[in-house]
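A protein chain is absent from this complex, but the other protein chains hold their places.
Think of it as A, B and C in the order they're written, each chain with its own count starting at 1.
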Amino acid sequence: MEVRGPRIKIGLLEEFLNLARANSLWPMTFGLACCAIEMMATTAARFDLARFGAEVFRPSPRQCDFMIVSGTITKKIAPVLKTLYDQMASPKWVLAYGNCAISGGPFVFEGQYNVIEGVDKIIPVDVYVPGCPPRPEALIEGILKLQEKLTGVRRFPIPEKKW
Amino acid sequence: MIKWFKRIYQEYFYSDLLVVFSLGTSALFLLLVILPLIYLLAKGAFELGLNYWGKDFLRLLLGIVGVLIVVFGNALILVYVERKVAGWMQLRIGPKEVGPSGLLQSIVDAIKLLGKQLLRPRHVDRPLYLLAPLLIFLPCLVTMVVIPFDHDLQVRDINVGIVLILAFSALTPISIFMAGWGSANKYALLGGMRSISQQIAYEIPMVLSLIPVVMLSGTLSLKGIVEAQKIPFVCLQPIGFLIYFISAVAETNRTPFDLPEAESELVAGYHTEYSGMRFALFFLAEYTNVFIACALATIFFLGGYKGPLLPGWVWFFIKTYLLIFIMMWFRWTFPRVRFDQLLNFSWNFLIPLAMLNLVVTGMLVKI
Amino acid sequence: MVSERLLKDLQEMGIELREVLYEKKGYWFDGELEKNKLLPAVEAFDHYGYFIEDIVCVDHVEKLELIYHFNHWEDPKRFSLRLRVNPEDPEVPSISSIYPGGGWHEREIHEFFGVSFKGHPNLSFLFLHPEIEYYPLRKTPVKIPEEKRKILQGKSLELEEEAFWINMGPQHPSTHGVLRLLLKMRGEFIEEIEPVLGYMHRMQEKMAEVRTYQQYYPNTARLDYVGPLAFSMCYCGALERLCEIEVPERAEMIRLITLELNRIASHLLWLGTYLLDLGAATPYFFAFQDREAILDILEGLTGSRLTYCYYRIGGVYEDLNDSFLKKVEDFIRLMRSNLKIYDDLVTGNAIFMARTKGIGVIDKEIARRFGLTGPNLRASGVPYDVRLSEPYASYKSLQPKIALYEEGSCYERYLVRIKEIENSLDLLEEALKRLPDGPFRTEKKIKKPPVGDVYFATESPRGQVGIYIVSDGSEKPYRLKWRSPSFCNFISFTEIGKGMLIADAVATLGSLDLVVPEMDR
Partner (left out) sequence: MGEVLRDFSFVLVFALLALILGLIVFFIPYLIAPRVYGDKTESLYECGIDPYGSAWIRYSVLFYLYALMFVGFEVDVLYLFPVGVSYLKEGSIKEFLILLIFLAFLLLPLLYAYRKGVFKWKFEVRG
């Protein structure tokens, strides 16, 4: 992977752009397994990802900002995943959602022949969200974490303990 | 300074910085660059004694500014409104956290898209691929020239306004097809194919439904048509209005006629391979086309800027946005039609109906 | 009865089938046959209108055993035909000319065991990735020959002139997961369909052989994450049948209630995503909102939202409490009123009717040859339901009504599922009234089930789930085979999808209600 920065790089501009990026994270329509259902539930009425402007699921990797790896990575899907990640326009981020994407989850055993133990063996991961499957709130928390990573500030600051 | 910003941002409201920054920069840009430029140019024009041309020049400059504000403002508003309307219809809130009740969401999206890498796949047909997003943007601006927002609020009243609009809107399918073909992508190609046959199929009923309007008003200028409406033409031409509106929905590729970008079949349709700002231009063109289609419906059938009490342009925008809202309502209610159903609906039903409408109008007018 | 006539016919052919105790084994008739008698026997099954359930292969090291399961819609008695194969050079005649659905099971066995089927039109790899070295489910390591390892070897994708191959999936909005279809297109029409599965193959059957019965159990819920309880039920039921454990009545009724709740949730999810496929976004949100209500109820009981681990061998994990019953009652009321909203929003919609009515028709003959089950089958006018034919849980005492439609197109599949939601609500209401008191699980603990084999079937929201367990008396299953309903439903699409418009294909694929990890296992 060849990384070239922007042609013009100004600190303040970068800050500003990152602020905009953090508030408009468009995920890719890419559901793998069980966690994809929870991902769908997150976009649905009760949890409503749209509040953070992140409900614009784009099916084409060219137009989205981050990929939610929601499920087990088998050896057959790994090259597909890599291709899709490559085809995303930078800046791009990856959110490993669920134990399978983090480490293979419950599908790792001695003598297994088909599961890649963690998506970070293929592509760089920015945020890990554990759980099997993680609850929708966890996905929202993961997105907030990604925003924090971009802006350096947390959106809903955790209130200080008063007692 | 950044630290200071961060503190504000953390302590007060998350998006306050965004408000200040985006509004501030745009206001600064307007104040420091555009307005003095216009002033200088206009002054120069007058001083040179080119009164005849000078007036037009001033009109042109003001027109450019006005049209740009309408085009970009409309897209920003529509993106927000659409997401909010979708939210209301779907038991949820929609954008909320970015800015006060999510108002800054579309601005933030635009800024983000500005900072996104522009990718060009290796195998594309380069000239077509690069020209397509430019060309799709062109009819949006040109059509704005002849739209009368108010009695005097019009860039230029061209006496063949309708023909001009029809001619330039024919560029849209061409550029969509250029995008589809140039991308060398199979989904994009299928999307482009679909798009072009859809747009030509609905072009005809659209034109046929406009001819009675021309008959009744006896002019091709848009302002003339508005002025000719003692009562809105929708009362005289209800079928014509319906045909026009259905065709307009189809021409702008909105659900239930959004086949060229049908997500469940063709991924993202003709703009599958476009990223960042190139994709944004397609988006912008789509929303501007929606606005133009509804604005034209307002002008032709709903009496344009005419209305009691309120100033004309307010009426114009109220009527237009009402129609746009109906389009959104369609979008979040109906499933997508199938492709052959879509084409045959036009050829077998709408076109004969539009012809019948024309004949009946012709007869009634003569009697 | 059909089975008696069939038995007589088979006897004339010289195939002896003996009757076994259904309560112990899960099938009625069992018999071994010679290789050369396979095809005549299968033809006899076809003649009497039997459908193929699945083909299982068991590696006994000194021999490979192929087990064909057949069943009948009107006279549901499971037949199991056993065939011994030499493990050195396994070759069996293929039944794909009679049962095309069987051909797909054969492909699977060819891939995992290396059995080659003579006369199979397309014996290429379906599930595995190209770098695999050994046949995964063989007990002794057997190397896969190099030339067999190509994924799409059966189809030469060399560019025929005017051939327009298009990839649908693995990342595609309408394939719901990672199904991949290679479509040969002519314009907007599909000429040929070549599915590539296995993008979510998670080695469920291999894992079962490595882990103990208790360790493997939580993974059953991860097969079909939309209706996981039917799979848990199947697993627990099979072990209870194997170890002859009596389940208390209260536990059985609790199972029924949770199963039906899960069924409604699954159908709701299908409804939402199906209409999303058709381009209508709003019903998705309505359906998910109602689904959340069920998830809340089940979460209160089981502790998780999606992949429940609630049933135990011989009962359930926790007893119901009163708040649960109250919540279910509230939900029934809510769902009844909301069904009207779906009716207004979807059922009468002209565009929806035009998109689904008469599209993707599956007639009974295709359904039988491919082994279609579940709501998809009932939409084609066959009243086959495992809840009635082989009642488990409390379905013996509390029989569900069957939703039945004749035409078998996408629209009927939609109607069947809506009707099933209604029926499940009725069933739930009845079950709540009849909930008996008593213990909610047995005290008997099992560690090592006895030697033997067992078949168990349940009706998942997608169709008949079957499990076949071979136990060698140790604490791990010797062989565990799932019959996954989505796989059997999906393979019928390769037949009916030919000559379709791509839009119709999306509508049909969606209406079959596929869950990919369950297909790939």
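We take it that a contact is a pair of C-beta atoms (placed from the backbone, for glycine too) under 8 Å apart; a residue touches a chain by one contact, two chains touch by 3 or more.
If you're wondering where the values come from, they're calculated on a predicted model, not measured in any experiment.
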Contact partner of the left-out chain, one of B:P121, B:P238 or B:P311: B:P121
Chain not shown: contacting residue from C:L17, C:L128 or C:M168: C:M168
From B:I93, B:V207 or B:I326, residue that would touch the chain that is not displayed: B:V207
Contact set of chain C toward the excluded chain (per top definition): 157, 159, 162-172, 180, 182, 186-189, 499-501
Contacts of chain A with the absent chain, listed as residue ranges: 1-8, 13, 17, 60-62, 79-87, 90-92
Contact set of chain B toward the excluded chain (per top definition): 56, 60, 63-64, 67-68, 114-123, 133-134, 137-138, 140-142, 144-145, 155-156, 158-159, 162-164, 181, 183-189, 193, 196-197, 200-201, 203-204, 207-208, 211-212, 214-216, 218-220, 267, 272-273, 276-278, 280-281, 340, 343-344, 347-348, 351-352, 355, 358-359, 362-363, 365-366
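We take it that only the chains that are shown with their structure count from here on.
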Between B-C and A-C, the pair joined by more C-beta contacts: A-C
Distance between the centres, which are taken as Cα means, of chain C and chain A, whole angstrom: 32
Centre distance in Å when chain B and chain C are each reduced to the mean of their C-alpha atoms: 49
Touching two or more other chains - residue numbers and ranges from chain A: 29, 44-46, 59
In chain C, residues with contacts to at least two other chains: 172-173, 284-286, 289
Chain B to chain A touching residues, read off their complex: 1-2, 5-6, 9-10, 14-15, 17-18, 21, 83, 86-87, 90-98, 102, 104-105, 108-109, 111-112, 114-119, 263, 267-268, 271-276, 279
Chain B-touching residues of chain A, taken from the complex the two chains share: 11-12, 15-17, 19-21, 23-24, 29, 44-46, 48, 50-53, 55-56, 58-60, 62-63, 65, 87, 89-91, 151-155, 157
Sites on chain A touched by chain C in the complex: 28-34, 36-38, 40-41, 44-46, 59, 61, 71-72, 74-77, 80, 84, 106-107, 109-115, 132-133, 135
